[in-house]
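The structure's right below; bear with me while I get my questions together.
A single protein chain has been omitted; all remaining protein chains appear in their positions.
Going in written order, the chains are labelled A and B, and every chain counts its residues from 1.
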Amino acid sequence: MALVKAFTQFVEPPSSPVTDVAQGAAPGARPPKLETVQMGFFYGLNQALRDVSLKINERAVTALIGPSGCGKSTYLRSLNRMNDIIEGTRVSGKVMLDGEDIYAKDVDVVSLRKRIGMVFQKSTPFPKSIFDNVAFGPRIAGLTDKAKLTEIVEQSLQRAALWNEAKDRLRDSAMALSGGQQQRLCIARALATSPEVLLMDEPASALDPASTSRIEDLIFELKQNYTIVIVTHNMQQAARISEVTAFFCMGRLVEVGQTKQLFTNPIQKETEDYITGRFG
Amino acid sequence: MNLHDDFYERKLVLRHRLGQAFEWLCRLTTWLSMGLLAVLLLGIGRQAWGWLTFGFLTRGNSYIAEEAGIVAGLCGSLWLIGLTAIMAVPLGVGAAVYLEEYARPTRLTKLIQLNISNLAGVPSIVYGILGFTVFVRMFGLRDRPEKFVCSLGFVEFSFELPLGRVVVSGAATLTLLSLPVIIIAAQEALRAVPASLRHASLALGATKWQTVRHQVLPAALPGILTGVILALSRALGETAPLLVLGAAAQLSVVPGRIAGITDALTHPGKLVQAPFDQFTAIPLQIYSWVSDSSRGFEHVSAAGIVVLLVVLVLMNGTAIFIRQRFQKKIRW
Partner (left out) sequence: MASAGPARREQSTPSLRRTFSWQRTREQFIQGGLFCCALLSIVTTLSIIYVLVTEAIVSLPPDTSFFQEIGLVEFFSETRWTPQYAEEQRHYGILPLLCGTLLITGISGLIGLPAGLMIAIYLSEYATPRTRSLCKPMLELLAGIPTIVYGYFALKVLTPFFIVPVFKHTFGLSVGGFNALAGGIVVGIMIIPMVASLSEDVLRAVPNSLREAGYALGSTKFDVSAKIVVPSALSGILASFLLALSRSIGETMAVAIASTGQPALTLNPLDAIQTMTIFIVNVMQGEVVAGSTLEKSLYAVALVLFIITLGMNMVSQMVLARYREVYQ
């Protein structure tokens, strides 16, 4: 576990702030839920992200778009320190949750990840029952009260819009669910630990259009209560569901702004090229 | 819906403690087993110290601990392993080539494959019983063994039918025992050869056998050799099947009564006769010494074990050398 912590205090020297563009959030609004300040990310000697400064608003959907390999997934994964698992990675700059540096030495990663949940591209149900999947997070957190667990499972499944389909088969294996259901199960599982932020790494890219639209509806519902950051390849999806969109390219944050504005009137040429399909 | 936060914090400390304790337990178990290996080797080495002399390597067996030697077992084991290799390697590699290169996934192929994995798990003592019945007794075809004399022109040798407790019976038993292991290892080595190599060769108009013979086998050779040597070194340490065959543990003469290299060169007939002679093997001698509770034999058996382990280390070392040497050369 003690992989990268030693480097986390290291702050990069300020470089030319290409990314220092106007933030999408209206000035004077609530402080951002999550914020990265001149964040850099290294795989060994390879720098995958440089100088990313981004504010993520509370109870809103922030979409990260950009061509493959641009670093948007890496960025997402470093928001709840999932990259700690990969050996030889380190982060520079600051990542703040409610103004607190999550890469500070005394931060407990386990607690952090409980507050920042994550849903992956491929659905990853554990080979257990539906109930046990959703109850996993609360259980490892130390909850043993049966009634309370049942309540949490029901609420989570309801919020993930899976309750009606799953309520009669809670004891069945989660592997028996369809792809779209599995993904909603993973969302329910993430909600069961009552996180504040939900990170989604292309959650619908492996699903058929019908399931995709259900997931999108779900995200729309969830943003009432959760801060959501979503990586997507699908620009229409980003346009449909997000308030703020950030465009990544070659490990840099090129542009960030209100979704509508970014798609209709991008400031940077690179952004325009990408969203009009000239490259990427 | 929120999980009790106060409660959570307290539990979290415990969870981290538990996790650390578990990791240390796992780590401890791992290093303890490795440590056990060291204890085992050091303990045996200490017992053998001073007893492992040149004389021990060149003397025949004896009932007096100070005069016991291992030459009969050493030569017996070398004969056994040599003959086993001659029989098992072509058969094993052939079977692997058939299964990997020729066989279509029919029911028979699946049966053979399943059968091979199951044979690998059959206790060695059962192979001993098989060898005893089939090779030593030959199903009791004759009540008394019949002697045959065979001439090869310049030398002649004799053998009996049923074969009796001779080197070839032992080698044949060990062959059956090590075949599944060799086949499985060779299959893995063949599977590691990329299909593109086969396709390239076939596209040049080579026949299947030409492709296997000139492309696939050479590419898989290091892997096959490693597997073969490992299987043979396992066979070398096998005691139970030889014991069941009824090989004479106390024997103090070398198969064929070959006195040395010059003797073998001047009397080539002895070399041909040796496979049909009685034998003992290193592990058999060790067993008879371990079972002997008279004074001094615990040292003799320890010295025997050291000899056995040295032979094994030499074989395994060769395998590792081959693996290192050739793996670097061929990179896909």
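One rule holds for everything that comes next: contacts are C-beta pairs under 8 Å (C-beta built on N, C-alpha and C of every residue); 3 or more make two chains touch, one makes a residue touch a chain.
Not measured: the values here are computed from a predicted model.
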Among listed residues B:52, B:168, B:220 or B:302, the absent chain is touched only by B:302
Identified contact with the non-displayed chain, of B:176, B:190 or B:322
B:176
Full-complex contact with the absent chain, from B:65, B:119, B:221 or B:264:
B:119
With the full complex in mind, choose from A:43, A:136 or A:163 the residue touching the hidden chain.
A:136
Identify the residues of chain B touching the omitted chain, counting contacts across the whole complex.
15-16, 18-19, 22-23, 25-27, 29-30, 32-34, 36-37, 40, 43-44, 47, 90-92, 94-95, 97-99, 102-103, 111-112, 114-119, 121-130, 132-134, 137, 140, 176, 179-180, 183, 202, 205-209, 211, 230, 233-234, 236-240, 243-246, 283, 286-287, 290-291, 298, 301-302, 305, 308-309, 312, 316
Missing-chain contacts mapped onto chain A:
1, 80, 82, 85, 87, 110-111, 113-114, 117-118, 120, 122, 124, 126-128, 136-137, 140-141, 186, 189-190, 193, 199
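In the analysis below, only the chains that are shown with their structure count from here on.
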List the centre-to-centre spacing of chain A and chain B in whole Å, with centres computed as mean CA coordinates.
55
Could you list, by residue number, the parts of chain A that touch chain B in their complex?
108, 110-111, 114, 138, 140-143, 151-152, 155, 193-194
Once bound in the complex, which stretches of chain B touch chain A?
1-4, 7-8, 11-12, 15-16
